[in-house]
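What follows is a set of notes on a single structure, which appears directly below.
Every protein chain but one is kept in place in this view of the complex.
Labels A, B and C are assigned to the chains in the order they are written; within every chain, residues are numbered from 1.
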Amino acid sequence: MSKCLETMFNEILFKNPVISASGTFGFGREYEAFYDLEKLGGLCTKGLTLEPKAGNKGIRLWETPAGLMNSIGLENPGIDAFIKNEWPHLKDVNTVTIINVGGKDEESYLKAIEKLNAVDAQLIELNISCPNVKAGGMAYGIKATTAGDITKKVVELSKHPVMVKLSPNGDAISEIALACEIAGAKGISLINTLQGMAIDYKKKSAVFNNLYAGLSGPAVKPIALRMTHQVCQAVTIPVMAMGGISTWEDALEFIMAGATCIQMGTMNFNNPMAPVEMIEGLEIYCQKEGLSNISEIRGII
Amino acid sequence: MSKCLETMFNEILFKNPVISASGTFGFGREYEAFYDLEKLGGLCTKGLTLEPKAGNKGIRLWETPAGLMNSIGLENPGIDAFIKNEWPHLKDVNTVTIINVGGKDEESYLKAIEKLNAVDAQLIELNISCPNVKAGGMAYGIKATTAGDITKKVVELSKHPVMVKLSPNGDAISEIALACEIAGAKGISLINTLQGMAIDYKKKSAVFNNLYAGLSGPAVKPIALRMTHQVCQAVTIPVMAMGGISTWEDALEFIMAGATCIQMGTMNFNNPMAPVEMIEGLEIYCQKEGLSNISEIRGII
Amino acid sequence: MAIIQSNDCLIPLIYKMSVDFTGAVLPGQFFMLRAWDKDPLLSRPISVHDYETGQLTFLYQVVGKGTEILSRLKPGDNVEIQGPYGNGFPEVSEDLCVVGGGIGVAPLHYLVKKYKEKNPQGTCRVYLGFRENSYGVEAFESMADEVILDIGGIITNRLKVNPGEVVMTCGPEMLMAAVANMVPPENKVYVSMEAHMACGIGACLGCTCETKSGNKKVCKDGPVFLREEVFYE
Partner (left out) sequence: MAIIQSNDCLIPLIYKMSVDFTGAVLPGQFFMLRAWDKDPLLSRPISVHDYETGQLTFLYQVVGKGTEILSRLKPGDNVEIQGPYGNGFPEVSEDLCVVGGGIGVAPLHYLVKKYKEKNPQGTCRVYLGFRENSYGVEAFESMADEVILDIGGIITNRLKVNPGEVVMTCGPEMLMAAVANMVPPENKVYVSMEAHMACGIGACLGCTCETKSGNKKVCKDGPVFLREEVFYE
């Protein structure tokens, strides 16, 4: 296999820049029926919290034009169960596993991070941007000050490099990104879902128990691309971009906008083979364009 | 014709709550080939500025999944030419004509407003949210303080009621809306386009000369609906909602979320008859549901 | 990608589609179908209505955009099918009582067929309720020992479960809850749940169903659950 897609993200080597996004890929196992996970540049776990979380009640998914709304509410087995049941399997997969961590307050973030110090992970994705939980989550991610504060504490405690996942729903995203960089983040990932609403006019009620939910998928791509560009202009740490990426052409656009890696989320549902097809597409592109490495077109815009 | 769709917006009577959105409907004439404009609840002019404006160069339109990006840059003939060439025709159309006004600084907004005092219009839509012009435009609309300031001055000067059109790209939209209400706005309209970016990977360059452009169409509907709901909870003045509305069902959802009227923009391009079909759909809905007026289901969520 | 053999309208809005497929398929399992690019974005879960080597059949109702597109497909067209997914109905050797409501009858056909293949001696009784028009009833008449049909009424008003029968039901949640409620605790009852699904394979947690033993995934742990797991209050 050619090395044209090999990508350094901070000090971590990814065999290619295509990573499956948190919450759309379980803990990876389900997709093993479709392809060998080693093909991926990396994968990101479902958002984990200190304690197990049952998530939200009621309808959790709703389609919109070229988009998907979700209100999962961070359902997850908790860090301990993850370390016990999922990590032994994941750690042996020859790809970069990124552990996505959520929380409801400072303490729960920090305790979760502390526990994860026990495993030999390569990268933590600090989720301060989930719009579907009431406490914590997005609350930290919509202001530069709070985002910087929590990042600083997490970075100090974590033995792993920390990438902060930003919300598109708050203050100017480049300012938040910069605050995270200053606080010691080793990377930025964006965007988490956009806050949206759905109404079922037949039932005369909101679709989601939480009223609002998170929008993802191709519909949001133009917004994600703009924010990626803004953040790449603002920070020097590497950026992992996502939001509606569905083809290798999309991936390329985000890389041209400055992203080091990209994540694919919602489109895993539309086509489980999408990440693998994306990797192949990028490889062929590099060959056709005579690029010895994809980084040659990174950030050219 | 039944009166079930008659709607009071502030003190203005609309025969129905369906209005064509600024910039997607020219000055109305073009759509006269499709239907009688009197069928509409109202129509909104292309954004007008004090001086004529040539708009942006380069590509101005780009399709995205279920969305449209535009970078027109407020091309318009200027207020004087509007008053001379378009107003004589528009003022005789038996529907509410809303005049959309943009500007590059306080002075140009105020001079434009002053000139419009000479015509007998029913409602001004103050556009402080255009993402496609460099000076002015969105700059006023993304902070509650500046939005309130300019609104106050415009309201004081204008002999017409003023509705302020908000940007989805700035601070918490309900705070901006509230600032406008306090400043004397008689209504709020939202959302203007979302700031997005497009890259042409074949050309290895940004599609738009301005780099970023405005996203509209069905893709943004969930975001627009959420913001409409937030603003309707925050203010007591009536709200005119838009953003991806394409069918009568969509319109109904926005009304259930609290909107008094709705505007249809991008979907005029997809189907020129869309507003008329929407009005018919809403009328049938009222009959079926036994509503004597559509207001009975307004804001039920 | 599967090739469509036939796709016929039985009565307005109800279609039966057969596609080329060979593989192991259990009653109560489903496939994720798609015959479009990104509008709608997701695939649609549809149960196995019938299967024999080389031929997989679905019975579906047009309710929205996805099923509408499916209904327009013609023999020879392609449809993306992923599956079979889900646990399916368990294999039982007791007598079987099947209760279907509306399009919920879709998975019951293959269920009854397989049951009768495995238990030629066993008794299988079928209750079918429809709001206006029935469909697919004759097939049951030729397989089952008794078919009780109700149109426009409430099928559970007629339901009498015999001692020792296992009950399996699919239909509107209201119907299944009623069945769960009225069948004596001595009879086992299996219900086939529905949920909005994105992935169909257990990766998105969108189809979660609360059960007595915590959240379960309808797509992977279900769609078939024991009554006491889901209707436990």
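The rule we apply is simple: contacts are C-beta pairs under 8 Å (C-beta built on N, C-alpha and C of every residue); 3 or more make two chains touch, one makes a residue touch a chain.
Just so it is clear, the structure is predicted and the values come from calculations on it, not from any experiment.
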{"item": "Option from A:65, A:222 or A:265 whose C-beta touches the chain left out", "value": "A:65"}
{"item": "Residue of B:5, B:19, B:48 or B:66 in touch with the missing chain, whole complex considered", "value": "B:66"}
{"item": "Residue, one of C:38, C:116 or C:227, that touches the chain absent here", "value": "C:38"}
{"item": "Those residues of subunit B which, in the complete complex, touch the missing chain", "value": "23-26, 30-31, 33, 46, 54-55, 57, 59-63, 65-68, 70, 72, 75, 217-218, 246, 266, 268-270, 272"}
{"item": "Positions on subunit C contacted by the hidden chain, ascending", "value": "37-39"}
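The criterion applied here is as follows: only the chains that are shown with their structure count from here on.
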{"item": "Most distant chain from subunit B by Cα centroid", "value": "C"}
{"item": "Chain occupying the middle, per Cα centroid", "value": "A"}
{"item": "Whole-Å gap separating subunit A and subunit C, where each centre is the average of the chain's CA atoms", "value": "36"}
{"item": "Subunit B-subunit C separation of Cα centroids, rounded to whole Å", "value": "47"}
{"item": "Overlap residues in subunit B, where contacts from two or more other chains coincide", "value": "65-66"}
{"item": "Touching two or more other chains - residues of subunit C", "value": "38-39"}
